[in-house]
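Note that this complex is displayed minus one protein chain, with the remaining chains in position.
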Amino acid sequence: MSELKLNVLPSPTWNWLRMNDTSYQAKNLTGGAAPKVCIPDKVRAGEETFPKEFDGGIGREFTDFLDKEEKARVFDIDYDMADPIRLRYQTGKDQAVSDRVMINVAEGKKGLVVMNFTSDGSDGQLAVQTAVNIAKDAELTLFSVMRTGDGSVLMNDIGTQIGDGGRFNLVQIVLGGKDIFLGVKNHLSGTASEIDMKLGYYMTGDDNLDVNYIASHTGQKTKCNIYANGILRDRSQKTFRGTIDFIKGCKGAKGDELEDVLLMDKTVRNKTIPVILCAEEDVEGNHGATIGKLASDILFYLESRGMDQSEVYEMMARARIDAIADQIGDEETRKLAKDYFQTGE
Amino acid sequence: MADILQVKDLKVKLAEEDTEILHGIDLNVGEGEVHVLMGPNGAGKSTLGSSLMADPRYVITDGHIIFDGNDITGQSTDKIAKAGIFMSFQNPVEVPGVTVANFIRTAIENKTGEHIKAWDFMKDLKKTMKVLDMDPSYAERDLNVGFSGGEKKKAEILQLLMLRPKLAILDETDSGLDVDAVRTVSAGIEEYKKTVGGALLIITHATRILESLKVDKTHILANGRIIKDGGPEMVDDINENGFEKYLREGGIDK
Partner (left out) sequence: MKEKAVVKDIDRSMYDFRYSEDDAYKVDEGLTPDIVKQISKEKNDPEWMRDFRLKSLDIYNQIPVPDWGPSIEGLDMDHIVTYVRPHDNKMENDWENVPTDIKDTFEKLGIPQAERKSLAGVGAQYDSELVYHNVKDSVAEKGVVYTDIESALHGEYADMIKEHFMKLVPPTDHKFAALHGAVWSGGSFVYVPKGVHLDFPLQSYFRLNAKGAGQFEHTLIIVDDDAYLHFIEGCSAPKYNVANLHAGCVELFIGKNATLRYSTIENWSKNMYNLNTKRARVEEGGKIEWISGSFGSHVSYLYPMSVLSGKGSRSEFTSVTFAGKGQNLDTGCKVVHAAPDTSSYVNTRSISKDGGISTFRSAVTIAENATGSKSSVSCQSLMLDDISRSDTIPAMDIRTSDADVGHEAKIGRISDDVVFYLMSRGMSEEDARALIVSGFADNVGKELPLEYAVEMNNLIQLEMKGAIG
């Protein structure tokens, strides 16, 4: 076992809140993960050394933890993709595996990647780190659905470098999981580079979701949009850290962050820390959060249409996940998310 | 004809404070009948409608509500709705995140306990929306979010037609609507009478919505009491002469 500090908040606050990072006893790695990979012909796939300067959302200790695995699978994208690169990961019994991925999108091109995570129902541990490099005027869209069940541990880390006019779209959907760590750090260094991150989650039982999203604005006129919408049931827990960091010189930058959390049971626990750091005058930053149960007037209205409270909550939960899932342009992945709620369609 | 709804000596107070709003209401509605509940502002008309639906803002302190032969007093809102009462809200709330289509389908499935095929449902929904002169795009919009007053009322009638209740309570469904919208809503109510054949309790202080409906009985509610029961002719009388006469007869100073 190795104790790791995961999802480190860029600007620490009171230690008693226990939000500055999450200490986690990770099982020592037993080997490399073997995802099912499906690559369109025109993508160049290979193997390279993972970049030393990688700076992701989960943090330094996690990166060091994975450093034994130096090799990374590389995908070079040099055309506008219609069919995605698919990576299907599954956690396995008694396994503590890792994988490193590099995705490079060439100037002016549009890449599409789907990374899906499921579980064989056991107590596996899976750690994946993805380095994204988006060249000038290029765009990468990454869809991800995580359904690793209530036994497995998933650490899913992303670090991006985005050039002038580049754009990164990320949709992540988490449908349960014993311990899920999501970290994404975006380096918006190119002028007018943009990111759009959407997170949907539905946690039940004793699930635990721990998130660290960071947008680091160094380039001028950079934009970020962070949206998280989720549901907590039973005794599930969630920590959401979202940081917009306006670094001196990022003139004309804009950042928006919005979080909606629907709390369904009295035993849930929600921690939220939305941070805006600002060392530049010419910026605009906004953050909003609404956390709580369903408003009583909405509940009454829906009950008056013949649904009991749990049916109302079920519908609201599905609607929230659907709204994020509808952002997924990949039929197969969207279905993976939506099927979670459907019965016999 | 058997009564679908019997309200017996119903007393209702506010949940938050000890103010009694309804001081013993008796009201019977027969199966398939159309009843009109009129009265001045603040009389307690909407409170009566809301209390029948077990609105948590009110507490029933005494009396009984018998619906379709069963005592539903104190039952939860969803059970009352499932039993077959539908109330059209005066001010329907906005429900972000849930589309009109998704919502109505879920509501029907919960009510019947049966799965409906998406395609069949959408066909039925679009057909019904046409009766109400609603743009089909509303099916995919979030329920009531950003709807105008008229659109919200149409969405209420759309639910009424899709959920097919045995009794529909329409709370000021005509208020704040222009002439065209009133006509469309009226058409929707006629459609309900025609295709479902359920009873109606129409709460209103105006009479425009009643023009094309065959009213069976009229009740006047004032100061939390029903002060007069009558036939359809009372609607015309109130329309021409107002409530004053009835209020005087009922011993109420205006």
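All chains are identified by letter, namely A and B, in their written order; residue positions are counted from 1 within each chain.
Keep this in mind: a residue touches a chain if its C-beta (ideal position, glycine included) is under 8 Å from a C-beta of that chain, and two chains touch if they have at least 3 such contacts.
Just so you know, these numbers come straight off a predicted model, no measurement behind them.
Student: Shown chains touched by the missing chain?
Tutor: Even though it is not drawn, that chain still touches A.
Student: Decide which residue listed in A:67, A:94 or A:282 touches the omitted chain of the complex.
Tutor: A:282
Student: So one chain is hidden, and I want to know which residue out of A:39, A:106 or A:291 touches that hidden chain in the complete assembly.
Tutor: A:291
Student: Of the residues listed, A:5, A:136, A:271 or A:335, which one is in contact with the missing chain?
Tutor: Checking the options A:5, A:136, A:271 or A:335, the one contacting the hidden chain is A:271.
Student: Please identify, in ascending order, the residues of subunit A that touch the omitted chain?
Tutor: Spelled out for subunit A, the touching residues are 11-15, 17, 19-20, 232, 246, 248, 251, 263-293, 295.
The rule is simple: only the chains that are shown with their structure count from here on.
Student: I'd like the Å distance between the centres of subunit A and subunit B, where a centre is the mean of that chain's Cα atoms.
Tutor: Roughly 46 Å separates the two chain centres.
Student: Touching residues of subunit B toward subunit A in the complex: what are they?
Tutor: 53, 55-56, 76-82, 86-87, 89, 92-95, 97-99, 102-103, 106-107, 110-111, 115, 118, 159, 163
Student: What part of subunit A is in contact with subunit B in the complex they form?
Tutor: Where subunit A meets subunit B, its residues are 229, 295-298, 300-309, 311, 315-316, 319-320, 322-323, 343-345.
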